[in-house]
Each structure stands twice: as structure tokens, then as C-alpha cells.
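One protein chain omitted, others in place.
Chain nomenclature is as follows: A and B, assigned in order of appearance, with residue numbering initiated at 1 for each chain independently.
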Amino acid sequence: MRLKIMLVLAVLSGVILAWNLHTMFLRVPDELNQGAIFRIIYFHVPSAITSFTGFFFAMFASVAYLASKNLRFDAIAASINEVSLAFATITLITGSLWGRIAWGIWWTWDARLTSYFVCWLLYVGYLMLRRAIDDPTTRARLCAVLSIFACADIVIVWKSIEWFRTQHPGPVLSIRNGGGMAPGMEAPIWWNLLALLMLSAVLIMMRTRQDAMQREIESLRRYAHAF
Amino acid sequence: MSFLQQALAIAGKDLRSEVRSKETVNASLSFALVILLLFSFAFDPGSEETHEIAGGLLWLVFAFAGTLILNRSFARELVNDCLDALISSPASGAQLFLGKCLANYVLLMIVECVCLPIFVIFYDARWPRQGWLLFVVMLLGTWGITVIGTLFSAMTVNLRLRELMLPTLIYPMLIPALMGAIQLSTVLMAGEPLGADNLIWFKLLVGFDLIFTILAVALVEIVLVG
Partner (left out) sequence: MDQNYTFMFYGFTAAWLVVIIYVISIALREKKLRAELDRVKRMVDDREHEAKR
């Protein structure tokens, strides 16, 4: 049943992504100022939204673990965080490439990029912590607390860096020109978002199943040693 | 014993042991001086640009030196199973945490108060006109560093890579507090009065301290015990 859901989601996501590629290249005209490169937005923005959604859901999963002590929630939280980190990496890389063409620089320390980079660092720390602890219960416990802290911090970091950078107005840099987009050009973003969310759901389910397998291995080992 | 009495007892224990051995404060202070030296190579101490980033340099020194103190905080309890003894004592996790937090806070404030005049001398900075405001900023910012650092010290105490994990985890978390402190310190050390638009940084510092103190006290029992 689970496998069927994964397959359906994967196929649907693939179809939407393929259809969007068609739309992106053939239907949508080049943007006036930026030319072809602006099409990156169709991966950049959905990746960013997917990663943030993931981090928030992971926080809920962490809270669920702390409340129920069921290791499945820990597996879900870890899988979500890992997949979201992958999408965050995509966001940073595509954003950097876009910036190189649109603004002439690979990177700048404006509000959005800085807070997003901090967010990325927080969750790299999360994965490092997971790798550093061997005992599953301790790992689940500590990583759940870290996940909650990281999520709280993202919100604060975001607001504070916005204040910081608007106090020192540099070149006006805004990645999101959602408000200024013609309606025909905006649709592929949302379709791609749907596709990426489904893709991330598939990946999360795969990772969670792997964690379940890992736990089964460990419990079988303990059982074997009981003889 | 009341809640506060037990927390203060634990803080007192830590401070007493530190007064007797002086190991952490000495190490932290030496480290801070080395960093000041290194910064003097990276940035020209007398120039105008350095005065503009004075707040930033100051708080970087405090943050780096603070990590040494915070690391030792729970690590010193590992010997002879003292940590297990503390956890199984009648003091709750929150009391243990607050006690250690207070002790770390006092130690870090001592290091900062020693570093500040040295920084002013080395970097030819102007002594702020509203020195007491700078002290308030130090009080608020240091509490933010201490709260996050103590909780993560408890989290990483049993890991092999303790010294590596603690800085990796806390520095991204501390960015809002450090930013607020840096902004306010830079303005104060330039001799200017704090304007209305700097009030937001005070709010950020206070908000950060409140939110993470509550969160830490709520979750520390889970981190320490399970």
C-alpha cells in the first residue's frame, strides 16, 4: 500500500515536472531585464518553500516524538530535515547562479540570503549531531530538542536580519518578484512547488522506511545476542 | 530548599571550584587576548574603519572566549560521575541548568569586563559616553550566549566530538543575539547616543533572552535525563 502511494506520488511528480519543463521553455517568454536566466526561479522558489515547509513539519514531528517517545516520529523528523536540507542546498546553488547573472555577483549578504544560509548551517549542525550519537534513544531525544530550537531560531534570525539589512540599505536586492509577475508566468512556480512537495514526500517515505529497517536490524541483533 | 536556593547552591558550587582552580577563566582570558592580537593583524587598529566595526570585533572576542567557558561547564562534571550524581540529586533539571547558567554568566561577565578596557586600549577605541548602557548591552547579550551555550553544553557533553559540536551548533543559533549586541555596541562605542531606531535591537535582545530562557528551562530536563 505504502509502496503504491510512493509510486503514484513519484509518477505524478515526474509528470508535472516534465510538463512544466515544456511550459517553462516553450510557452513562457523571456523576461525583459534578465533574459533566459530568470527561469531558474521555477526551481529556486519552490525549493525554498519546500525546504521551509519541511523544517516546520520536522519540528512538529520532533514535538510528537518528545510527547510519545515513539522512535518512528524521530525517524520522520530526521528524514524530513535531511530532505529539506537537500532542497535548501538546491535553493542556495540556484540562487547563487541566478545572482551571478542578474546582479553580477555570486553572493551578497542581504537579509534573505543571510538568514537562509544561517538556516542551512543550523540543519547541517542537526545532521552532524545525528551522526555523532550512537544510541538511538539519546539521539532521538537530543535531535528533537535541537530541531525545536533550530525552528524557533529560524523565525528570530529571519526577522532580525531583515531589520539589520534594512537599516543599512545596500543595493536593492529582492529575489521574490512574485508581486510583479504576469499571471501566466507565475503558474509554473506553483505547479513546480506541488511537484517538489510530492517528490520530497516520496524521498521522506523512503528515508523513513530505511530508518525502520535500521531499527529492525538493531532489534534482531539484540534478539540474536540473547541466545 | 526553594527553587532559587537550589539553583544558587549549584551556581555557588561551580563558582567556588572555579575560584579555587582558576583554570577556565585563565584559559578563556588568554584566548581572548590572543584573538585580540590576531584581530590586530587582520584589521588596522587605529583606522576609522576599525572603529566602525569595533562592536563586531568586541562581541566576536566575547563569543569565542565564551565557548571555552561553556564547554567546560558540563564537561567538568564528567569526572567521577559527578554529572550522574547531580542529575539524580533532588535538584530538578531546570534548577541544575539555571545554576550552571548563572555560574557561566558570572564567569563570562568577568572575562568580558577584563577584556573591555584592554580592547579600548589596544584598538584606540573611544570609551562610550553612556558606559552604563554598554554594560546593560553586555548583560543582555551575555545572558543570551550563556543560556544557549549552557543548554548545548548539556546536550553535547557525552559526545566524542564535544569540542567540535558545541561551536558548530551554538554560533548559528546565537546570530540574533550577537547582531543586536554588535549593533548597539558599535553605536555606543562611536560615542553616539542611542536613538529611537536602535530601540529595536534592545527589543531583539530582550526577546531573544526571554524566548530561549523559557525554551531552555522547559526542555533541559529532556536533554539531561530523557
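Convention: a residue touches a chain if its C-beta (ideal position, glycine included) is under 8 Å from a C-beta of that chain, and two chains touch if they have at least 3 such contacts.
In this text the structure is predicted, and so the values were computed from the model without any measurement.
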Chains in view touching the one left out: A
Residue in contact with the excluded chain [from A:18, A:155 or A:217]: A:217
Options A:12, A:64, A:86 or A:121, residue touching the unrepresented chain: A:86
Residue among A:67, A:105, A:155 or A:206 that touches the chain left out of view: A:206
Residues of chain A in contact with the chain not shown: 34-37, 39-40, 43-44, 47, 83, 86, 89-90, 93-94, 97-98, 100-101, 199, 203, 206-207, 210, 213-214, 216-217, 220-221, 223-224, 227
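Going forward, only the chains that are shown with their structure count from here on.
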Between chain A and chain B, centroid-to-centroid distance (C-alpha), Å: 31
Chain B partner contacts - residues on chain A that touch it in the complex: 66, 118, 121-122, 125, 128-129, 132-133, 137-138, 141-142, 144-146, 148-150, 152-153, 156-157, 160-161, 163-164, 167
Complex contact set, residues of chain B against chain A: 148, 151, 155-156, 158-161, 165, 168-169, 172-173, 175-176, 179-180, 183, 197, 200-201, 204, 207-208, 211-212, 215, 219, 222-223, 226
